[in-house]
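All protein chains of the complex are present and in place, except for one that has been dropped.
Read from first to last, the chains carry the letters A, B, C, D and E; within each, the first residue is number 1.
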């Protein structure tokens, strides 16, 4: 994938258009229920397609390794990230724990964009990588909370905890992703065909419109950020690079194909802005949402879409040959 | 249609996923305007396709008979249902009248799901059955109100009545369904072709997403039901079976093809949860919405989708040969 | 294009269905966020398709002439319209200025409907006409405000003006239209192909549903209009005819093909109901929104869709041969 | 400071199918200004509800008007049948407005 | 005129992820009626927000109940931890209602 190619693709160009409109303070806005619906659609579509692909190719050995690697990455990534945020970033432990949880978890849209770009480059990831995506959503929340609480000595009340774990494990995004994956596996390619016009044919066009909205949201989020320092902004650029390299390296090491290794890298590099912020509002209310959303959504997300994904794909190709 | 086949179809599987998510108290939710839009889309699509099919095949004799049968079923079904609800169900006459009106009327989504499953089984209903669907929406409301009021001796005020009939006859769902049917007849297959990607290609995929939402809504509705007794829950399972058998029998008797007879059965078996609840809020405010929605939407709807439709289709095939 | 043909097309029939439903006071309604999303979709789609077509055919000489003509029409049309409204229409200068601005500007949906009907008639407009559309959105606002203010002697405060120009030039509709056009030009036909199912395949079906909503809105708007006199209603019919003829004549004179000349006529004939009303609420709050929306949306818009477009297309064909 | 005068704020939570009738009654008693606000759900004697109904059968809308005490009383009286039969919520409170002539 | 009685209106601006808990607490202190209203955005000590979050992490919902002074105080007391830890906005005002028995 050449470094110019992404900037010729409607998917990325719509993202840039959204970012431009927000920078120019245009009043362009996608209605909130539509944005929500598009994100649900993308999850259902990617889940279904992953499941159908697994049904077509059978359960490959790679799945097990990818799943284990995904779990380990999500659990462990928050630890060094927490250290960086406390040290170089000068954050208190509550905010550092909250931000670290975001970076250990994943962004579905970043993943979807990456699969699209990897497909264009001729190296699509395996269908089972959707399972890795789903597995990486939540472990980081555990680690992030432990880090925040160990450091601050706080202990959560029991009722709070139970509500939290329910929220985290049965989070709508996770349920829809995993559910659609299972439906795809059960239905298989033949029964998928009648719904393919919506979930396959519509996929790239909807992704364009959704990324238009994400461009708007990311820039608006960044502009309203108050607590963001130069050090933290720098980390929001460096952390995804480091995590992305780690993810690709692990992917190659466990023998994934180029596309799947790149996808694992993108998952590691991406930061959540759906499940984790909601969990943090519940469990770490003293952490500043303005800060963690500015970092994950305002900086890391656009960085990954525009630079991170092609970079990680390039490294995956180098390691894969 | 084997009894396992439906559970392999994405349409039904998404319904079950929604039901599971609601049972597990996940926060998965489709934004309300999107759900509303999908239901309007399905009505426009089914109306259009019905009209185009009538334009292609000409007005068949079956249409007249199906229309008369549909009207009779909708007018008359509430009477025995009212008796069952008063007797076995121990409901007061106001609530019994309200619930009976729901069972005489129809559920568009149940019908749409049935056409989809009949199509898979190779016995699609005739396009004109959409007219039967539209005709069955409102007569039951008349009967239900008469039953409730005769029994309770209440008489509606004139202004109330006029508002009510306007509401009922020019109900958005009826207008859209009938209007799209007429548009389909005028336009015909050739002029339908350019809009087919949306109304034909998109149909099954949108139905999946809509049934996902219906699964969520049905289970949540059932859980919040307070007034539901075991007797009423039992009736909510028995009434659709009885009405379904009645509908299929009538359909076969008047000489409809297998798919159309099954569709008439499904219409008779299904219970309204759109037009009728709104009319009942206006005309019978003392009836409990928690009750009639729990029965029609919380029990009968999922029962029909999962068990009723295949059962009715099987009976139609037996009668049809 | 025969004068009957439009009334057989689903696109126009859905518009009439919406108008009928509103006339009959049905409660049929498209949720507001959906209507907003469909209008954004149509702008993105028409922008993209225009850009792709320019990428495919290269920049033709017609583009420059069409752009200059579009600018001139938008700047100048408000002047005679203002005169008619003041004289025959007996409007005060504030309201006359506000209404004149609407008629100098354009309606995207009217344009989209026209391209659809011109395409059916075998004379689609050139892709670059989308640029003319975008260029005509705002100049009329300048002229309208100057007319209103010169006549009333009012001067806007500086801060008001800056907010206004920002609003007008970076209006979401303009940004999306121009942005999508540029994206289409950059991406070109090959990279457009993967998103074509959404932006090309879905176009006509979505247009149907959107025009259903526009029919509802136009009639409801007209019914609620209080300030509308017979004289003003007459002008709302005459002005689009006059402007349409002017636009077609200019288009033919500068050598545009039949479809593009007709499109320029439709642009001149159409009246804004998106960008201009918002600008008028800011800059001329004393003007009555009930009035200018009743004229542009309640009368001129349906007139153009049903009569104006075929009329202009006919004239274009006569001039073009 | 800009002068303010006392008025009352009347809020009525109306089932969507009843909205037209309440609007008509308000106009009939001489109320010439009101605003409609959306609601999402709630809990009441008849159990919990969410605006998840496709029919809008259970959707409720908040009808809000700022008016004089006299008109508010006339509205409450005229609506009382409907309040009883349909169990609508009606709340009155005191407010101050600028440019009082608008809110008779 | 239809008789009215005094009650208090309690409004709480609740982060969406906390809504279930606030509803539960309200039921626990004996509040048997409330209505939920949507919000679009705002400004506070923690900066501006818009409901543009796909997660609803920053969406806020207005919890509104009409109740007796006693129950309102009990609610405020029981919620006070949550009000502090999550910085929720709680506002109380006096209102009149018809058919007061509904609003204990």
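As a working rule, contacts are C-beta pairs under 8 Å (C-beta built on N, C-alpha and C of every residue); 3 or more make two chains touch, one makes a residue touch a chain.
This one's a predicted model, so the numbers in the text were calculated from it and none came from an experiment.
Shown chains touched by the hidden chain across the complete assembly: C, D, E. Per the touch definition above, the residue from C:6, C:47, C:125 or C:277 contacting the chain not shown is C:277. Although one chain is not shown, part of subunit E still touches it, namely residues 13, 37-45, 60, 62, 73, 76-77, 80, 83-84, 89-94.
In the full complex, subunit D touches the hidden chain at residues 1-2, 4, 9, 23, 27, 32-38, 61, 66, 93-99, 102. Hidden from this view is one chain, which touches subunit C at 32, 35-36, 39, 163, 167, 217, 220-221, 224-226, 273-275, 277-282, 285-286, 288-290, 293.
Throughout what follows, only the chains that are shown with their structure count from here on.
Between subunit A and subunit D, the least number of touching-chain steps is 2.
Taking B-D and B-C together, the chain pair joined by more C-beta contacts is B-C.
It takes 120 degrees of rotation, in steps of 5, to superpose the Cα atoms of subunit D onto those of subunit E. As a whole-number value, the distance joining the C-alpha centres of subunit B and subunit C reads 40 Å. Annotation for subunit E: no residues touch two or more other chains.
Residue positions of subunit B touching 2 or more other chains, listed in rising order: 31-34, 36, 167, 197, 201-202.
Chain pairs recorded as touching, per the definition above, are A-B, A-C, A-E, B-C, B-D, D-E.
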